[in-house]
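One protein chain is absent from this view; the other protein chains keep their places.
What follows is chain A.
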Amino acid sequence: MDSNLSAPIKDIKEKWKLLPAFLMVKGLVKQHTDSFNYFVNVGIKNIVRANSTITCETDRKFYLKYLDIRVGKPELEEGFGINRTDITPHECRLRDVTYAAPITVDIEYTEGQQRVVNNNLVIGRMPIMLKSSKCVLFNKTPSQMAKLNECPLDPGGYFIVRGTEKVILIQEQLSKNRIIVDVDRKGIVGCSVQSSTHEKKVKTNLVMKKTRFYLKQNSFNEDIPVVVIFKAMGVQCEQEILQMIGGEEMIATAMIPCFEECHQLQIFTKDQALKFIGQKVKRSMRSEKTKKSRMEEAREVLQSTILAHVPVENWNFQLKACYVALMLRRVILARNDAADIDDRDYVGNKRLELAGQLLSLLFEDLFKKFNAELVEMIEKKNKAPKSRAGPFDIKNKFKSTSQFTNGLVTAISSGNWIIKRFKMDRAGVTQVLSRLSYISCLGMMTRISSQFEKTRKVSGPRSLQPSQWGMLCPSDTPEGEACGLVKNLALMTHITTDLDEGPIIRLCYNLGVEEIFLMGSEQLTSSLNYLVFLNGNILGIIRGFRRLLQTFKKLRRAGLINEFISISPNHAHRCIYISSDAGRVCRPYIIVENGEPKVNSEHIENLSAGLRTFDDFLYDGMVEYLDCNEENDALIAVYEKDINMNTTHLEIEPFTLLGVCAGLIPYPHHNQSPRNTYQCAMGKQAMGSIAYNQRNRIDTLMYNLVYAQAPMVKSKTIELINFEKLPAGQNATVAVMSYSGYDIEDALVLNKASLDRGFGRCLVYRNQKCILKSYNNGTFDKVMGPMLDADTREPLWRHQALDADGIATPGEKVENKQLLVNKAMPTVTNTLQTRNESCDYREVPITYKAPLPSYIEKVMLSGNPEESCIIKLLLRQTRRPEIGDKFSSRHGQKGVCGLIVPQEDMPFSERGICPDIIMNPHGYPSRMTVGKLMECIGGKAGVMDGKFRYGTAFGGSKVADASETLVKHGFNYLGKDYLTSGVTGEALNAYIFMGPIYYQKLKHMVVDKMHARSKGPRAVLTRQPTEGRSRDGGLRLGEMERDCLIGYGASMLLLERLMISSDSFQVDVCNGCGLLGYSSWCNYCKSSSQIASIKMPYACKLLFQELQSMNIIPRLTLKRYNQ
């Protein structure tokens, strides 16, 4: 027995296999679809149920009741009342329409004396998240997906709104309904609670001013002393108040000034307190309709606004009073011990808001507005004289579907989430899904944006939190202003959805939790008891909390309670927190009991054999989800060897603490941390294959690599996210050496022969859209055929690419200023014209504007409900790498191509291998990217024995093994080769580190940036040269450059640069009045005697005129320059 215990715990072979199993069940974007599914199937019904009945004050007999609400299957309204249900997401993308499903309701209402039931009324259209339960792609096999023109590897989880793919980013927020003890700027401890219910979102603060405590709330004009609040809530006895807060002496001393103040205010009873509070209630908060006394008002505010989430039944404020007492207690304790101050940045105090929650907020608002308008309409009708013909039909209101549709569509497409009721006004909630590469698309789906202001210079919310371990990726965050505020989920993170509280409450009471109504107030703070909280509300008191914890966990592991309900004790607070709310981050762990992991190798074998699924592990109590708070109550071993008798859980695989983007890096644990962060940003810019349906897509911009390769050194993450199937890069043979001097500052030297053979070759796709409108007067846009030259009968050069139908031919080459669509628009579009009257047309062609020619890949003709006809052209360019193009390895080592060298000049090895890329060795010492060296050796060995190697984080193939393989194949152990110079033909003096490294071609290419001009367009207002490459702008001689010229004294050059070559303007000035004249005539002096013609910048003339328009007269005094 004894020996059995001390024996080392056997490693669980290949326990990482749990991870693909997890991803099978949960998927990378499951949090999005889960959340949306919850909203569409459950949440939307709850909203409607909560606001189901509508009554009318003027007509007491009237009512309208929503019986049910459903979201249907996606369909498309093609006009003329035809709805097509066989639409696919891809069709919506191409045709610029919204992928949406009808929302139908069943209603029951009275019409006169009769009760009418109306089923299946469409009230609007809900944009549908791809791969959610309502989507046509739900549970489809890869071959079915292919039939629908959809990529089986596409993660889904986004919306298609007006043809663009929109993601509702995960929003990070402070958790609602929780007490947060905090220190304000002056260093004073306070406490705040963000209450959030369906009706209200309010913040209640407990602040301290000069040793006294006050309750601060927006509905009060000034802060209310806490003791007054207690008294108003019916706790009139001061001893009881103190008992509720806690009997410790420290607390009593802290409370004395508060009691004193209350006495000074002469408040002793509940009524006095309510009267006092009533005077402080803000005017605007009072309802105008019904006159209520101040006391009633105060009572109402206390009931509904102060700590709105704490329920008050039958005006029994006891629970709320306890809550206030607890807040007070926390503050007093935290004043003495800084450890009791809560950390706002702690992940356990955060909630992640997902698409479903955001949409439900929006929908609830729209629904309430809709109902309010309905009531208004009925009331208006009732007030109006009965003379109006025909009975009023409620269905009229239900006929227009635009209110819901537009509300949802505009919010998703603009990203502005405005909910006036909650004073919510957020911009940038949605973003266009980045389809630059497969990784950028995946990375976007796991992105979390924070509500924090980006401009604030605080380090707290930006820094890496220890509690982020395993939940959020430590590497993947942008650089610059959003650093640390935008985060990414780790590989195994799951975000919870709302769960029903009812059963949990009942269970807790059965497990011995006692309601506080039954308790004396001193029991609250008794050292024997623990308070039990459920989602921030006090549930009751428990004696012997360990039993509760154990039973609760047992029940959960047995599958009797939902796996996502967490329970954790906080011994400092003397509380048990149970959470079932939405937005908690959690991840699965292997359960360890008595020093023995519950999962063993046999189970894993069963898993690989397909006899078990991830859910089986869950329901058999071998694996469980822990959220951030419950993790604190667990002792988690990372490896089997770390397990001891106190261990409660075991990590499934440590590499899962990284996210999708960081998972691509081979050997990231050997790199300097910021390098991994840089790579996370760059992986998203790498070109490659985007999706299996990339050739069917017509995106605004798409980059493809011609011959993308799977990396030689891969990682488990790469396999799990199918990066090998949609790769973004090529395995280049890299020699680390100095060559020519065109490789300084990270520049790369490329082998010309490699480029000839297709290395780094890429395709750039762009689209061009043309909309043909029809106008109200019956006219419409036309597409005309190509214009022919009068003599040769050949098309004009500008029309050369056009087909007979006036649209460019696929396969044709188009050059700058050539026409893509020869569109013509009627000159008169507003006044009515008779049909047969011929109207004049004006040419409004779509031209191709780019310095380099493109080829027409394909042309799409379609229509959508709004525009009558759309023509989309896909244009293609093929580019081979050139000097200045940007490349990067997977270790944050970016560089531009500095020189392209012919193959014969490149060094070559004993076996005739010559490198594709030469990289300067100075890139290594300061960056410390050891992972890249390891990748090189691993890749070289992999090439030699024909096997891929793993560079998985915190594991991966051993470098020593790779080195041994190299030796076996006659290479040097260190990976350094004997090279011969291609120029001299003699051996190089040093051995050169050479091998394959996976290189990414980044989207930044010189042809897109290169710009210079001599003369060109000018801005209309200032007559100065335009700005920017897109407008063919000039190169600005800026202030600092100007300063240099001034300092140097090159006055004529200055004059030439700033005036003559810019906006020189001849102007007539009257020396008599000093104002500008015109045509040698001064309109002010009415004379031409003193007019002089001078040159000045046009901007200067403009300034004078603008000043004049503001009643400031700038007068010029002219003198001859030689006087």
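By definition in this document, a residue touches a chain if its C-beta (ideal position, glycine included) is under 8 Å from a C-beta of that chain, and two chains touch if they have at least 3 such contacts; residues count from 1.
Just so it is clear, contacts and distances are computed from a predicted model.
Peer 1: One chain of this complex is not shown here; going by its UniProt record, which of these names is it: "DNA-directed RNA polymerases I and III subunit RPAC1", "RecA family profile 1 domain-containing protein", "Ubiquitin-conjugating enzyme E2" or "DNA repair protein RAD51 homolog 3"?
Peer 2: Choosing among "DNA-directed RNA polymerases I and III subunit RPAC1", "RecA family profile 1 domain-containing protein", "Ubiquitin-conjugating enzyme E2" or "DNA repair protein RAD51 homolog 3", the correct UniProt name is "DNA-directed RNA polymerases I and III subunit RPAC1".
Peer 1: Looking at the full complex, which residue from A:Gly985, A:Gly1028 or A:Gly1047 touches the chain that isn't shown here?
Peer 2: A:Gly985
Peer 1: Based on the whole complex, identify which of A:Glu479, A:Glu910 or A:Glu1056 touches the chain you can't see.
Peer 2: Looking across A:Glu479, A:Glu910 or A:Glu1056, the contact with the absent chain belongs to A:Glu910.
Peer 1: Please pick, from A:Gly544, A:Gly758 or A:Pro1017, the residue that touches the omitted chain in the full complex.
Peer 2: Residue touching the chain left out of view: A:Gly758.
Peer 1: Which of A:Phe971, A:Tyr999 or A:Tyr1098 touches the chain that is not shown?
Peer 2: A:Phe971
Peer 1: Under the stated touch rule, tell me which residues of chain A contact the chain that is not displayed.
Peer 2: The list for chain A reads 695, 706, 752-753, 756-758, 761, 763, 811, 855, 857, 876, 878, 902-904, 908, 910-912, 914, 966-967, 970-973, 977-978, 980, 982, 984-991.
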